[in-house]
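Showing just some of the chains, left in place.
Order of writing sets the labels: A and B. Residues in every chain begin at 1.
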Amino acid sequence: SAASPTNNSVGGVGLGGYGELHFNIGRKDQVDFHRWVLFIDKEFNDNVRFMSEIELEHSIAGEGKAGEVELEQAYIEFDLNDTDKAKAGLFLLPVGILNETHEPATFYGVERNGVEKNIIPTTWWEGGLAYTHTNESGWAFDTAIHSGLFVPTSGSKAYNIRSGRQKVGNAEFSDAAVTGRATYSGMPGVQLGFSAQYQQDVAQSTLAETNDATLITAHADIERGGFGLRALYARWDISGAAPAAIGADEQYGYYIEPSYRFPTERGDVGFFGRYSAYDNAAGDSSSSKNAFFDVGVNYWPIENVVFKADVQFTDYADSSKDEEIINLGVGYHF
Amino acid sequence: SAASPTNNSVGGVGLGGYGELHFNIGRKDQVDFHRWVLFIDKEFNDNVRFMSEIELEHSIAGEGKAGEVELEQAYIEFDLNDTDKAKAGLFLLPVGILNETHEPATFYGVERNGVEKNIIPTTWWEGGLAYTHTNESGWAFDTAIHSGLFVPTSGSKAYNIRSGRQKVGNAEFSDAAVTGRATYSGMPGVQLGFSAQYQQDVAQSTLAETNDATLITAHADIERGGFGLRALYARWDISGAAPAAIGADEQYGYYIEPSYRFPTERGDVGFFGRYSAYDNAAGDSSSSKNAFFDVGVNYWPIENVVFKADVQFTDYADSSKDEEIINLGVGYHF
């Protein structure tokens, strides 16, 4: 989670982490320690703190290796008063459900859903400044100005949103972006979120034309008496002739995920189903929507450890890619 | 060591580590901070804990760099009762002496012995499940089911065991493996270990033929009144025509290492000798055994810090590679 310092601290320094090991059994059988993450934070004083998150993806990083080491959060946060705070540095953008909160015990399914991966595109961080205001009625407002995407403009990934993440490593900064979010959490077990982002040119001034891009998202995350419901919609509109020519001027996705969680003598068990669909080339008439149906179970022997099993049935635009995948996983956070 | 949480903990989170800097002076003169390691663990409660080990090898990792970052342990362990525990995640396999316990102050010699490197192949971790039962007579039994090796099937490293480690990073999982170990530590200063592993196909179903593989190991680690003796034998048998054609159907190695350690006013000193030999192509009549004689000294100014010096005399199957190497090292753990 992006927000709170870990409670494992001494001298104001906190150390936490999370991780998840995945087994995927389908056309390709694979095992992967997908993420191993450390949180390191420091309370400088009651009003100023440092937060950071560093991740080793795919277990091994180096020349010719499958994985990488990534800095996903590293910012200074200042409490300005009881309702306002500001941060500066590298932070997770305030969009969607998973982007800021993705510890494995907090969500259903071994793998993250494809909508928040390919449309939002989670995990998504940028460098810049952010400001949060919270009021007593349960609304919170975030605004941020930050570095922007730099999408490829040719090739098979042209205008692909996920491929535009630069991850703040010697990143192009000709065109910044702004993001706003309103969140309502004024009723027990209910969170509603609405985000919008604007960037003047996701091609970072490398083309003769300008590709301005707008993202809007809305989501609900509801938990009541064991019943849960997550729903999310996200959509990009990108201007210019180049994305329009390949249908990438409109990209969207949505999912709905009902669930039910209940306690047992040896921990909690939860079942879920999820229908999700996304389309990274929705701007033309050719068929390019990918849809997925997932059903599965989470088992939490203790609050911070989870075992997961699910089955995914795919309905790709390219039906030759369709498959059924069994996923097994174990995850933790502290 | 794989087993115990570090004692440097707060809020249940422990932080430890080890490392070793090596100087090798032979045909090639080299300096290398071979390993810098962190242990991070969390006691969730009295019966559930997370253990992890992350390593930076060769001091620098990235595109075009000598080293890499590796996740070598990351698992959840559950105490089931006083004698039984289970774990799930990424863990070190229970084989040999060094694979689970390789902090530099615990062994003699700057570099690890070639048998546990090329036959076992230490450091060796996989993803899966493990179960341990300990009884009062000093015996402990480990069983594990986990991801398996994926050896190359052509080229100079064909059926080379060490080259088959996938390190749980987007790893092929068509064929899993099972490992069992019996350990006896019922007499002071004596540890005996016997391991066996079976994998149905170390080529992971990529060939028309099936290369099932069996590893057996036995070791003794004895310390009595300053005198020490370590001895180990390990052997692989791999089925199929392809490994047999290059002699890789049988691969084995062994070493014996007497030592003597004594206290001085300024820390402990220990001397050792070691004869070791291994052969990764013992299945045919061509000469392919490599043998080594090492002699050297460890100096421990304090228990957790060690300075090492040794000389290695090599007897390679390819005698043109023979050399004498002087090794110097400093290591620590906490």
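Points worth noting:
The rule is simple: a residue touches a chain if its C-beta (ideal position, glycine included) is under 8 Å from a C-beta of that chain, and two chains touch if they have at least 3 such contacts.
Values in this document were obtained by computation on a predicted structure and should not be read as measured data.
Within the whole complex of this structure, the shared sequence is present as 3 copies, and 2 of these are drawn in position.
Going forward, only the chains that are shown with their structure count from here on.
With centres taken as mean Cα positions, chain B sits 38 Å from chain A. Those residues of chain A that touch chain B in the shared complex are 6-10, 15-17, 19, 21, 23-25, 29-33, 36, 38, 56, 58-63, 65-67, 69, 301-302, 304-305, 307, 330, 332, 334.
Against chain A, in their complex, chain B makes its touches with residues 10-13, 15, 40, 42, 44-45, 48, 50, 52, 54, 61-65, 67-71, 74, 76, 78, 88-90, 127, 147, 167-174.
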